[in-house]
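All protein chains but one are shown at their positions in the complex.
Naming follows writing order (A and B), and every chain is counted from residue 1.
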Amino acid sequence: MSPRRTHTGGRIDRLKTIRFTFDGVAYTGHAGDTLASALLANGVTLFGRSFKYHRPRGLLTAGVEEPNALVTVLKGEVREPNIPATMVEIHDGLVAVSQNRFPSLAWDVNAVNQLGGKILSAGFYYKTFMGPVFGPLKGTRFWMFCEHFIRRAAGLGSAGSAKDPARYERMNAFCDVLVVGAGPAGLMAAKAAADQGARVMLADLEPRFGGSANWSDETIDGVPAADWARRTVAQFEGRDNIRLLPRTTVWGYYDNNTLAALERVSDHKEQPAKGEPRHRYWAIRAKSVVLATGAFERPLVFPGNDRPGVMLAHAAERYANEFGVLPGERIALFTNNDSAYRTAVALKKAGAAVVAIADVRPELSAEMRKLATEAEAEIFAGHAIVATEGGKALSGVKVQRFDMVTGALSGDARSIHADCLLMSGGWSPTIHLASQAGAKAEWNEALQAFLPPKPTQKWAGAGAFNGHFRTLEAILDGRNAGLSAVGATVTPMAYPSIESLPCDPSPAPVFEIRAKGKSFVDFQHDVTADDVRLAHREGFVSVEHLKRYTTLGMATDQGKSSNIPGLAIMAEALGKPIPEVGTTRFRPPFAPVSIGSLAAERFGDLKPDRLTPMHDWHVDNGATMYSAGLWYRPMIYGLAGETVEQAYVREAKATRESAGIVDVSTLGKIAVQGPDAAAFLDRVYTNMFSTLAVGKARYGLMLREDGFAFDDGTTWRLGEQDFLMTTTTANAGKVMQHLEYFLDVIWPELKVHVTSVTDEWAGAAIGGPKARQILAACVTGTAVDDATLPFMGIVRGEIADVPVMICRLSFSGEMAFEVYCGAGHGTHVWEALIEAGKPFGLVAYGLEALGTMRIEKGHVTGAEIDGRTTARDLHLDWMLSKKKPFIGSAMMDREGLIAADRLELVGLISLDNRPLNGGAHIVEEVDEANPHGSIGHITACCYSPALGKHIALALVKGGKARHGTRAHVSDPLRNRFGPVEIVSNHFYDPEGTRMHG
Amino acid sequence: MLITCPYCGPRDVIEFTYQGDGNRERPDPASQNFEAWNAYVYDRLNPAGDHNEIWQHSGGCRTHLRVVRNTLTHEISSVAFVRGDHASGARRKAEDRS
Partner (left out) sequence: MVERQSPLEPELHIGSHGNFEHGIEILLTETRPGSIVQLAAWPGEEKNLMTAIRTVTGLALPDGAGGGLSDGVKSVFGFAPGKFTVADDAEGLAAAFAEAVTPAIGTVTDLSHGRTVIRIAGPKAEWVLAKFFAIDFALTAFPVGAGRSTAHHDVFAQIQRTGADQFDIYVFRSFARSFWKALCHASEEVGYEVQ
């Protein structure tokens, strides 16, 4: 038996022993334990070191709001830091370690920071690291110098660098009612809504539904509350209109009742089942929401309130009643409200000695006095705890007479021996989600708490969330909220009979006891009451500024326990009531969310790849694949021992000498159909398409509305009302949207339909002096001679029994043809072409050779049509029709777009025989020490096998006028400087004799 | 944010593409009125409140929608096809509405 484990009671399974380690020490616990409860049962009091001062810290809470006991959980090589021990369910083989300590938790060298407390006050970093105004460490350099050491000393657990093998998933869910929180209120809401036939989701961040019923020690309708909860949940199971989500934190409330939740699916298991994710991110669209998120108990602020052994009162009740663990043997309590008396009775029942109850209120009700007597506790009414004693565990407290109106202490402090101090500073409804949903919280004087605002979205609150702290209220609230969420009439119900101890929910308005010593407000960020007052003295009056200056509430717990006490202290310093100071708006997430769950399935191998019909052939035939957007395309088909450059030079050379074939299936293809198709294309393209004959293709250029170049490609007229438009690979989606926009919004009168048929067709471009012979050898049903298939002509025929469409057009500058067939026949036709090409020395070539040949020809692609260039800049002004308006025609002649000094497309030849680089600047005079005077830049470059030189395309000021002159590349990043000659962009066969044959 | 497409029903904003200010008037294509073209291409309202916007349901039926959205609250007060003649396509069935 563990030293602190009670003999009976609790919802743990005492028959199941679980073995785990913490900081390398082996412990045991029971099924149902959290890491916190199991360690507490083993007598562990020290759980971590604080953020700034490295003070020893123990458990403050039993739930998600825990600021102190943060641990790192190790799974193999993977480490997950900063998880509250209160939220870790133990399982066999669990390995957890403490954080922010060196060399060990018990002996931490940085604990010396405690001595420097005055120095490390609020704003320390801002003030210190503005840095000296001169010298080697001036300004932020001082910070950069110190940062490494500071980051090592301060902070939380360290993130791992091992690849996380766990699975994360995203789920989309729709429901009529989402109930957040499965305490008595939430359970009733879910039941009421589900009984009406609604689709209900019920989420709770704990593994066990029931909320406070699991530890309240009350009875509902004659049975223990925990049993009542279990029975209610049992009725849900097997019903197909209610989805139960235990271990699920609803962390975000967004527009249109869209909520985000994190389900911890398998963290509590030694191994996830096959295919089971670790976390599931739920995106929930709920028609209405019931917020039954309960309330958080607040700590009191007094010197030494962070010593291990000081804990929230209800947390101790939870440990005793829910986990069968006593947080101490001699327990003292400190409170400003009635709820701590219930705790005293519970702990007494569980076997602890309750030595004292210090209550700031001078007058106590007879009921509370009776409860204190029942707990055999000495009452100190009108007293406060002013100090705690001990080191890594509590040994005693000091209690002194306290005037709750003036805050004055009087008389002698009396020492009381205790190993555990439980505090209660009242309760704050957990209104985070309601605040995220958009409205401002309202201060309630009686409860000394912010209550949820009026809903701005479709939600209803229930139970403690509403400031209704009694279980009976929770049950009635829950039922009402559940019924009204589905629009049902709220009918009266028979009140359940509830046995509970008396409790007036109104606390005394006391948040802080001002006495000598460090009194913590934000435990996780080590913000003290004095820090808050310092911020006020230094002129911070807005609560939002206070938060940022002191970092109060900005740790991973997001101020769940510190928010209200901090605000109260600020209000007092300002001399204003709390509601006038206001509260900060809560923002998502309510609790930390794993990055993996946000990325979900969209990482690693699961980003969508687009593959061409011939993809597998390319891979099987030695292609190095290159990702171009989502597409995968062959870069080179390298032979053994070849470099990339050797491979593309060989491929390009072979194409120009005999023939080459390249997969062009990725080109965007859009079917443009309808009686107005030709008229539409006339408006979309700068040149005419209505004059294009059926069975012919034409090269077209599109501008944007602002007159800049947009995209280019060939469009084929397959029928009177039937065009096949091709676009560049990269712009396919954009062009489609552009066409759809004009048809839907601007010219709805045009009868034109556009459909993406990119995936319908496999495309192969075959070019070179032998290309026509190769086609002649394998095409049936049509001739391919110059008369039948002139330049820009289209024929239909068959290759290897498959229908094909062949258009004679050229990107490489050679006599070339594009062969299209149904995508499912792509590989079949490609292989037939390869086979037919064998006697002619046909090679398959990739993007590198394609790019090389287009640079040699001076054709433009996305690198030149970069959104900043005009048709004139690219020497495409011959395509600008003067006979008709077209998209961009009105704006393309603006002054700035026709200026003489615009960047124009030119060719460059490297004069030092060294490679050029994309992005390198062009200058008239080289100045390596102080590069300046750019007149343009390189857009594409290669080694040209046709010219035997390193060449490039560039956009250069003045362009054509500089043909035949010299300039220099200036590329300081890659340290490449050298002379170039500016020439025409048409390097190779400018007359086009090769492609016209 | 959800946009209720008249054809597809309420869908997540991720399925939609913003296609600009819905108040723009495209000048006559043959017009050389530079001021009018400049206003069409570049001038945009930036209201704090209801804004007339064009969205394409690009991840769904691909129609263009005229959406009135409050820029302060994200509240959408109306959604309609930009094309008036699509009205006959907006025949949501009873069960889709529920």
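In the analysis below, contacts are C-beta pairs under 8 Å (C-beta built on N, C-alpha and C of every residue); 3 or more make two chains touch, one makes a residue touch a chain.
On a predicted model such as this, the values are computed, not experimentally measured, just so you know.
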{"item": "Displayed chains contacting the withheld chain", "value": "A, B"}
{"item": "Listed residues A:Ala31, A:Leu534 or A:Val802, member touching the removed chain", "value": "A:Val802"}
{"item": "Contact residue for the chain not shown (choose from A:Tyr27, A:Phe334, A:Phe511 or A:Trp761)", "value": "A:Trp761"}
{"item": "Residue touching the undisplayed chain, where the options are A:Val97, A:Ala173 or A:Ala628", "value": "A:Ala173"}
{"item": "Selected from A:Ala162, A:Val223, A:Ile595 or A:Leu630 as touching the chain missing from the view", "value": "A:Leu630"}
{"item": "Residue, one of A:Gly351, A:Gly822 or A:Gly958, that touches the chain absent here", "value": "A:Gly822"}
{"item": "Missing-chain contacts mapped onto chain A", "value": "169-174, 199, 273-277, 283, 285, 601-602, 605-613, 616, 630-631, 665, 671, 673-675, 721, 751, 753, 755-762, 800-802, 822-828"}
{"item": "Contacts of chain B with the absent chain, listed as residue ranges", "value": "6-8, 11-12, 14-15, 57-63, 81, 83, 85-86, 88-93, 95-96, 98"}
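In this text, only the chains that are shown with their structure count from here on.
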{"item": "In the complex with chain B, residue positions of chain A that touch it", "value": "254-256, 258, 283, 285, 438, 683, 705-706, 737, 740-741, 744-746, 748, 885-886, 889-891, 894"}
{"item": "Residue numbers on chain B that touch chain A, as the complex places them", "value": "1-2, 10, 12, 17, 19, 26-27, 29-32, 34, 37-38, 40-42, 54, 56, 58, 62-64, 73-74, 82-85"}
